[in-house]
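Of the protein chains in this complex, one is absent; all others appear in place.
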Amino acid sequence: MKLIFEKSQPGRRGGELPKPDVPAAEVPAALRRSRPPRLPELAEPEILRHFTELSTRNFGIDSGFYPLGSCTMKYNPRVNERLVMLPGFRDLHPYQDEDASQGALELIWRLQEALLEVSGLHACSLQPAAGSQGELTGLMLMRAYFADRGEGEQRDTIITADTAHGTNPASVTMAGYKLAKVDTDARGNVDVAHLRELVDERTAGLMLTNPSTLGLFDEHIQEIAGIFHDVGALLYYDGANLNAVCGISRPGDMGFDIVHINLHKTFSQPHGGGGPGGGPIVVRDKLEPFLPVPAVVKDGDRFRLDHNRPKSIGKVRGYTGPFGVFVRSYAYIRSYGRQLREMSEVAVLNANYLLARLRDAYDLPYDRLCMHEFVLSARSLKREHGITALDVAKRLMDYGFHPPTIYFPLVVPEALMIEPTETEAKETLDAFVDAMLAIADEAANDPTVLREAPHGRPVRRLDEVKAAKRAVVKYGFEDHPDLGAEPAEPRQLEAQKGA
Amino acid sequence: MPTPTSRSSPSHSLSYLSLTERDREQMLAAVGVSSTEELFRDIPAGVRLGRELDLGPPLGEQELTRHLEELAARNVDTSRELSFLGAGIYDHYVPALVDAVLQRGELLTAYTPYQPEMSQGVLQAIFEYQTAICELTGMDVSNASGYDGTTVAADACFIAKHATGRRKVVVTEATNPQVRQVVKTYAPGFGLEVVEVTHRGGVTNPDDVRNAAADAACVIFQQPNFFGCLEPAPDLAAAANDAEAIAVAHVDLVSLGVLEAPGAYGCGIAIGEGQSAGNYQSFAGPHYGFLAARNDFIRRMPGRIVGETVDAAGERGYVLTLQTREQHIRREKATSNITTNQTLLALGGLVYLSWLGPQGLRELGETCMGLTEYAKRRLVDAGFELVFPEQATFKEFGVRVGRRATEAVSAARGRGVHPGYAVGRDYEGLDDALLVAVTERRSTADIDRLVDVLAAA
Partner (left out) sequence: MAATESYPDDLKYHREHDWARIEGDEAVLGITWFAQDALGELVHYEPPADGATIAKDTSYGEVESVKAVSDVIAPLSGEVVAVNQKVVEEPETVNADPYGDGWLVRIRMTDPSEVDGLLDADAYKQVVAES
């Protein structure tokens, strides 16, 4: 398919904006644009066709089952898309006077209150723009908290699980902390004996998600919380897996002091091809003074911005945060209300149903009931037939499904991490099971069809080695290289293990 | 009403769940448990909530809409008030085409394109976006977006620190206060020392930059700056380069049809807030930050980058590339932890820029400048004093209103006009000043009305 730049014709254009009857204003010569930017030149119908065609080459939750582990690819309600377009939300400037933004400020405050209720904690900031930014913010809060107590120098280490998503250690480093890793035991829980060896007075805190990326609820969470609190350290909850436990168990009650919530996972903000998201943080009251500014507070029956937070860490993002994301998440929570628990119950039921039906055909590293997701291994397929998790993923595409997450968590070889979510119908789950069973069968009897999958997508398997070695990251116009004319990369398919 | 533990089927108001009672029975049987409750048996009693969440009754779509409409109605948006508010977020026209594309479910509801064969739509769109950003900024590589115009400044500091080994970063005082505040928030964790260069008469002096930039990793300046003034950008970049610091320009995409590309006058990195190009104001988000750089910095770029490749049949396709920079591989050695970014909003920017084309973008820039000059002239004629009369501007300028600016705002709003941002809260000596933003959505009649309203106070 052509790039929009390749469809461009000089002199064509989309829309025109009004040209007022005012004298032209000259840009000073030294600052003037010397060459026009080569933006596309197409009329509107052709632009629309281009993006429509692009969308037909893409797969979203609207297209079908999308079981990415720890991503919570649930249905994105259409009413939310209408609500964000209400002019009172859509066309509101963030610097509008407070008395003229009461609806927006009230919505923010109410969302904060709802998140406090779900998490069992005391204070909230909606400012972080994504989960990983929430993590960094949470670690900055820890830093500020300990510095305030005169323990800043002493506490230099954060402990994460070996099953942690890569954002956890990255955030730790960016916050200026050292990293220690705790093992996972045979039952899929944090290895408490190992943890006791690691935790001491230099520990600032723990970063954990519960249930873990294995989809398992840590049975020792209360003991773990005690170990950290006993040395005066804090616990940070990565909210990526919150969809499993809403209304059932709250991270604050588990002992966590700081929680980030992924609004684009648990609370239905559409993922948009990679974003936007929202990563609000909720904290125990002793951490409230350090939250980013401005805070949104209720004063009698008015809502206002409070900048008077002398101990605040500062600002992690502009303004109060991504407001359109708040509108959708707030609406979503209100649509469930006190029945939010059913969202999690059905998510967990759907996952266990898939697990029960797939556990014999694939390897199951941890023999327990799962929460909202579970991890299988294609290790036997690899050993017996040379078929990898990557091959299984690519072949699932031919069956009309988006693959699950693969090669994560790192503690499971040839991992397949499956999270169905609660919005899938049983027939969809059954069809997915049928596909997975068929693929296990193909591994034994027709492995070539797997190794060369996908066969039915707009492209065949793509060469990621070539893309990394010779990075072509924009269209080069007349000088654009023809990568197809270059010699084929050797070992390209094998090199892509670990995708 | 049944209590939660005895509830056995979802209420009809929970329209996002398919599960019927029959489904539930079959599925529980397949799992080998007798109740949904049993699925949670690994959760210790001590951490069970044991009551309903205090979140009110479930709302069906109609009641939900009514509630949200009521909240929205209590906001005075730009359809209800003639507004000249800017200061970083601007009221530009968003064409219907942008909405139409962003509502395509295959794009809206997809996630990160880690499985490229399922995601050629998003991947190619990002590749086109990267191309557009590079064209506008004169750079070699752009990422797939950052969170907003503030965090990309912190990203640029981080790139510069790694590239130069230096800890000091210089930021002009005339850069958006929120950008500076975010950089200072990130600084301690990054090990950065932040130094500011004060403005003189609404712009920055290159000699001041040259002095401050000794041993600096980078110099960040904004063009046009927070006051709306045009900085001597090539000289500021030269001053940074003289000190072997990386010149980082924080720019407005909408201005880059008439203003020179940062890459053409010596900058190593170009960043900014993309909202003006294709996003609604939306009380500040979600929007998109953009970050583009010279090729030297490609391996240190944070965020996703889409690259071109071929498939097994030799056909052109697109993939996320250089992923080893990113946190999911590099983990604790990553140069950033960004995962979820602002792709959909950046896609809105691409559609917008495609709709305008180079001609439309240039005209838009000329329109903003022409209307801004008109507004300045009319206000001066009416007896108001410009804050920085010597400086050329793009789509915003400072005007002294002869009283406390916040009072002038109240008075004007009483007459249905929001006259601009009371900039005294961010800068000394400007309590009587407003930043007035004039975009293509304002007409000369609108500006005449602004002048009348301010003069009438």
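As written, the chain order gives the labels A and B, with residue 1 at the start of each chain.
What we mean here is this: a residue touches a chain if its C-beta (ideal position, glycine included) is under 8 Å from a C-beta of that chain, and two chains touch if they have at least 3 such contacts.
Note that the coordinates shown come from a computational prediction; the quantities given were computed from them, not determined experimentally.
For the chain left out of this panel, the touching residue among A:M254, A:L450, A:V465 or A:L483 is A:V465. For the chain left out of this panel, the touching residue among B:T36, B:Q130 or B:Q323 is B:Q323. Across the interface with the omitted chain, chain A contributes residues 407, 464-465, 468-469, 489-492, 494-499. Residue positions on chain B in contact with the hidden chain: 299, 323-324, 329-330, 333, in rising order.
Operating definition for what follows: only the chains that are shown with their structure count from here on.
Here the CA centre of chain A is 19 Å from the CA centre of chain B.
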